[in-house]
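Each remark here refers to the structure printed beneath this line.
For this view, one protein chain was removed and the others were kept in their places.
== chain A ==
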């Protein structure tokens, strides 16, 4: 065979693998379109006030000041300071995949604290990964073979499709949840999903849930969590709880982690339970790339630890966090501050939206809320939802995420992130929404039920949320936007 000169592009495409050339990266999903719009025209209060405001990124930037303060006061924690320099050689040289012992201890301690001391974590079970992204992928590699499946309640974080499935070949099958009961997971829905998989000859290896939920922003109640745990136990399948937002619970009910359920019920087979965690959300440090796998299964700990070679945390970062998270006083202060800020921000947004007739799912955690815009849809279809979404991105210039990207079974829901901006930007965002609603109103359909709706709407507007802010808000109602048949209206009544 002689040397053949092949066209460069053709040959390079032919030579790559399936993983490299398929759509497993999911970046063709609508979830990322808004990001592209933001990237090409990002909002800035002075330099680009007409730009797109990023409300599609669940980043927690409200407590960075507290953290910066701590770093300044604790120079020894950083190897880049005079005080910390003596540690440099050992830290720079240490590449054991067990991680620095003090780092693991600090993580275990912090995880316990996030759960209000209701559960204790063993430092020897703490395994590192490349962010929560890496944690999810590693767990999938450890628990399932290609072609096998995990059940997952909808709506769910879109990137799971990539993180859990792309290189692993594992499937995700939905457990459909609906707004009629606030998207709670029911045993019926769980059974239906499980049976459907069995009928299709797909082996179900486990269930993957996010608690607190992304995108709903709600904590799972203990009863549901226990149901899931028992179901997993009875069917000998795994339960992965992604508890990445555990520290962002700003309101009651208190966070029920799978760790507390396990402590309460010793009959459960602990080998089936695993927690995926990260500091990206609770601490607001996604750039640090700290992912954690905490498994109650020794084989999984052993395997995941070996795989952590593919995503170890920089020892410089481990060293810093070991000191930071080992400081009890600091972590108490940080978690309290975080909750306070999130609660305030959440209240401002949700009350601001309610005043223009937009309802959100009642939520108590997370960095976002789940907004109901069904009444603004031309039709109850995904196409109509995407059409509305494109208007919001391009005309209202807000990057929010459409429910269909989260596999939501009902069109019209949108996830809106609120913790990644300052107060000024938040005001601008609210103003734009109000303006959009006015405009939609003026163009909107008239209804014979206008007066009736107005009365109902007035009633529902008796908010139980405290009015913390004096906003110059419109007082005229927009009854045509409120659907009297919305389940949320019923709930309020």
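Keep this in mind: contacts are C-beta pairs under 8 Å (C-beta built on N, C-alpha and C of every residue); 3 or more make two chains touch, one makes a residue touch a chain; residues count from 1.
Just so we're on the same page, contacts and distances are computed from a predicted model.
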* From the names "Brix domain-containing protein", "U3 small nucleolar RNA-associated protein 15 homolog", "Aminotransferase ACS12" or "Signal peptidase complex subunit 3", which one matches the UniProt record for the unseen chain? -> "Aminotransferase ACS12"
* Structure fact -> Contact with the hidden chain, among A:38, A:110, A:141 or A:255, goes to A:141
* To do: Taking the full complex into account, find the residue in A:91, A:377 or A:391 that is in contact with the omitted chain.
  => A:91
* Out of A:48, A:181, A:309 or A:332, point to the residue that touches the absent chain in the complete complex. => A:309
* **Contacts of chain A with the absent chain, listed as residue ranges** => 1-6, 8-9, 11-21, 25, 27, 57, 59, 61, 64-65, 67-68, 71-72, 78-82, 85, 88-89, 91-95, 130-131, 133-134, 137, 141-148, 163, 167, 191, 194-195, 203, 205, 234-238, 269, 271-272, 284-290, 297-300, 302-303, 306-307, 309-317, 320
